[in-house]
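With one protein chain withheld, the remaining protein chains of the complex are depicted in position.
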Amino acid sequence: MGLKDILKSSTFYEILQGMSVTGSYFVGEKVTVEYPKEQIPPFERFRGVQCLISNPETGELNCDACHICATICPSNCIFIESSEGPDGAKQLDSFVIDLTRCIFCGFCEEACPRAAIAMTSAFEFSTYNKNDLILTKDWLVENQKNLHKELRKR
Amino acid sequence: MAGHESHPPAPPKPRATPEEMRERKRLSRQRVSDDSEFITVSMGPQHPSTHGVYQAVVDLDGEIVVNARPSIGNLHRGVEKLAEVKSYHRFLPLTDRLDYISSFAMNHAYAEAVEKLMDIEVPRRARYIRTIGDELCRLSNHLLWLGVHVMDFGAQTFFLICFRDREYVLDLWEMLCGARLTHSYARIGGVAADLPDGWVEKCRAAMEFMPRRLAEYQRLVEKNRIFLKRTVGIGIFTREDCVAWRVTGPSLRATGMERDLRKTEPYAAYDEVDFDVAVEYDADVYSRYLVRMKEMYESCRIILQCLDQLPEGDYINQDAPSQTFPRKKQVMRDSAAMVQDFMQTFRGPKVPKGEVYKAIEVPKGEMGVYIVSDGTSIPQRLHLVTPTFYHCQATPALFEGEMISDVVGIFGSVDIVLGDSDR
Partner (left out) sequence: MTEFIILIIKLILIIAVAVGMVPFLIFFERKFAGFFQSRMGPTYAGPWGSLQSFGDMAKLMSKEDLVPAAADGPVFRIAPYILFVPAFVSMTLIPFGPMDVDIFGYNVDLVVSSFDAGVIMFLALGSLAVYGPVLGGWASNNNWALLGALRSGAQMVSYEISMGLAVVGVIVMANTLNFVDIVDAQAGGFWNWFFIPQLVGFVIFFVASIAELNRDPFNLAEAEQELVAGYMTEYSGMRWGIFMFGEYVNMVVMSAVISTIFLGGWRAPFEFLDVIPGFIWLVGKMLFFIFLYMWIRWTLPRYRYNQLMDIGWKIFLPLAIANLAVTALIISVV
């Protein structure tokens, strides 16, 4: 133990060094974001709750009822009912997402061939009533307002 | 790097041979059943420090631990069984939830194994992106480990500071794939999406800033006499112990053994970047801390090199239409891609018969994926060889003979996450 080591240990040198680091945090900038007064908007690719996309002019859904999203979903949370419409094409009767099962992986959005379903930036979803977590077609179409990214980016 | 100088390899003498340990255990069990002069304590499933739902039933003789019996399985979700009913594509998000702190590394391990089984190649750009993702996960994991470890010793400030710096990494992930924790970013044949605009600059700025922060942590902790007293010479777990109990990763490298799968069996882009393997020789808690600190510096270095050398190209394999998903742009315009989309969803990928084992170096150790395929698009058997399972298994060897106040420190230094061990 050289003289320098003895000096350093008796004057608590490294402890003071550590304290200077915390001292610098004390006077430095605080990183707290006072949620819910201040909000941090999520980034563009954020995978929030889903929405169904409709044509802005005609109000018609892009969805073709092809069932790809329901099949690719890893947790089987999309329930689609479709029937044959007047002109022979498939028509969407009911589209239900069970949010209690959804794991927000984004596979439905990725696999959809018509860009009819997308994930929005909505994530504040606490509710006292579990039935609120079963999302119906109308609610999902409503949710388009939370869409924040350009489609067809990939 | 400032700090502890590594001295020449002087392997510490092993605490006990496996035979001696077995004999000791047999004797201690006898004594307990005979006159039960030992107190049995359950370090119950709820820990004051965030190790997860892990239980160790510990017999104490005064202050010394005589016997320790681990009890895992509280987080078991049947992931391997679920793999037998889901196609290879649909299984990917479940690997996220294994070691949920470094999700992408788990995705990567699974994707590598499946690609080896299907014998498809990953484009160069995708390999670089996967390397960057792996190293970001390593950084995030080690930062969290550092915070929790020093908090176990009582300095709660450190925990929050490490989390503050982890935010940089989590923000990068959110920009990249849309989620902070459960990434699901790897796909069979590549990655899910290309890097967004501006991501490379942000990542570079964060990685250039990170070493300064790491140096600050070292100033706070590394020479601190209290920390040194709590960690130097504590919890010695020699190379023989590690090999006997299949403890891999930083704990193994702290004993002097230079085993890092990124160097010995390079995957992704690790053979094209330059980095050092972090090795220490003292095999105690302090050495494991030093190894992980070094690994964090190396991660920053690797990411910066990858960003500089990032090649142009595809982010997912385009030459295997029967095994990968098509790109979304093409699905909108090209009918062949649409058919591919339908086939991959409803029929699943075309997989040859056979079995494969592939291991990569995840932040906690070596993770391997073993798949047995019977030619259908759903695996017949999928087994995940996760590092934490074996670290938990080594509990008796780790704890016995140590003082009870050291137990938390030792256990923290081995770095467990129960999602990893219980699957």
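Going by the order they are written in, the chains are A and B; count residues from 1 in each one.
To be clear about the criterion, a contact is a pair of C-beta atoms (placed from the backbone, for glycine too) under 8 Å apart; a residue touches a chain by one contact, two chains touch by 3 or more.
Note that the coordinates shown come from a computational prediction; the quantities given were computed from them, not determined experimentally.
Contact with the omitted chain, checked across B:Met257, B:Val385 or B:Ile404, is made by B:Ile404.
Within the full complex, the residue among B:Val66, B:Ala111, B:Ala126 or B:Leu220 touching the omitted chain is B:Leu220. Considering the full assembly, B:Arg164 is the residue among B:Arg69, B:Lys116 or B:Arg164 that touches the omitted chain.
Taking the complete complex into account, B:Gln156 is the one of B:Asn74, B:Gln156, B:Thr264 or B:Gln309 that touches the chain left out. Listed by residue number, the positions of chain B touching the unshown chain are 39, 41, 43, 48, 150, 152-157, 160-161, 164, 220, 224, 226-227, 229-230, 403-408. One chain is missing from the display, and on chain A it is touched by residues 15, 18-19, 21-23, 25-26, 28-32, 34.
Going forward, only the chains that are shown with their structure count from here on.
Note on chain placement: the centre of chain A and the centre of chain B lie 25 Å apart, centres being C-alpha means.
Contact residues on chain A toward chain B in their complex (touch as defined above): 9, 14-15, 17-18, 21-22, 25, 31, 42-47, 66, 68, 71-74, 103-107, 110-111, 113-115, 119, 152-154.
Note for the complex: chain B touches chain A at residues 86, 89-94, 96, 157, 161, 164, 167, 171, 174-179, 182, 184, 192-194, 196, 216, 219-221, 223-226, 325, 327-329, 331-332, 338, 341-342, 345-346.
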